[in-house]
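Here the complex is missing one protein chain, while the rest keep their positions.
And then chain A:
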Amino acid sequence: MLSIKNIHANIAGKEILKGINLDIKAGEVHAIMGPNGSGKSTLASVLAGREEFEVTEGEVEFAGKDLLELSTEDRAREGLFLAFQYPVEIPGVSTTNFIKAAVNEKRKYLGQEPLDAVSFLKKMKEKMALVEIDQSLLSRSINEGFSGGEKKRNEVFQMAMLEPKLAIMDETDSGLDIDALRIVANGINKLRSPERSILLITHYQRLLDYIQPDYVHVLYKGRIVRSGQKELALELEEKGYDFITDEVDLSLGL
């Protein structure tokens, strides 16, 4: 599904990613963990096509396509979804119209007819129930005045509507209380399928109590320094990042 080979990326001339390698197969859930400033969100931004980041080396294949050659919108239409760490408030644009435009632009790209009003509403209802989001939120402007939990729930709802092949959840757990976290995680779990891959980016292990990953990777100083299975996350929770980062720093002679 996604194959990242030796990606290096800069922002404003500073190298943040220093050779990332990662393979995610269909249906797998991977978690990327790491201390603040390790490059987690940069990786998400590079994959989604944020223009401030310059990829200086390496390649990314997504569903058989050269991802880095595609525009941000074409990446989304090919089935890549980024759940934002900080979803943007856009006053004046109704959430429903926005999602309808997104769904239909994707369908157009894939050579499908646009959804008619009735089918669209039916799909909305179905997905709203799935991720436990209220109609009243969707009739408002995008994320305007939403609480932190409502914003994250809206991200998961958009994911449900767009049915991506790969969903990158960028710190979806940040800023959530325990109830909101449970609802959001339940939503994501319901969207797991053998065809859909998920990349969870998180600082804390607690999200992984709700969403069991197949693999866990530790990102530090722009590289993946340790990979393992879900037990690695528990070990990190217990010992902190230090037990890995000290070792890495030592090997780098720092």
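By our rule, a residue touches a chain if its C-beta (ideal position, glycine included) is under 8 Å from a C-beta of that chain, and two chains touch if they have at least 3 such contacts; residues count from 1.
The definition used in the following text is that contacts and distances are computed from a predicted model.
A.B. asks: Given that one chain of this complex has been left out, which of "Fe-S cluster assembly protein SufD", "ABC transporter permease", "3-isopropylmalate dehydratase large subunit" or "Putative xanthine dehydrogenase subunit A" is its protein name according to UniProt?
C.D. replies: Hidden chain identified via UniProt as "Fe-S cluster assembly protein SufD".
A.B. asks: Touching the hidden chain in the complete assembly: which of A:4, A:22, A:162 or A:183 does that?
C.D. replies: If we include the chain that is not displayed, A:162 is the one touching it.
A.B. asks: Sort through A:98, A:120 or A:204 and give me the one touching the missing partner chain.
C.D. replies: Selected residue, touching the omitted chain: A:98.
A.B. asks: From the listed residues A:32, A:46, A:82 or A:156, report the one that touches the chain absent from this view.
C.D. replies: The single option touching the absent chain is A:82.
A.B. asks: Please identify, in ascending order, the residues of chain A that touch the omitted chain?
C.D. replies: Residues of chain A in contact with the hidden chain: 48-51, 71-73, 75-77, 82, 84, 87-88, 90-93, 98-99, 101-102, 105-106, 109, 141-142, 158, 162.
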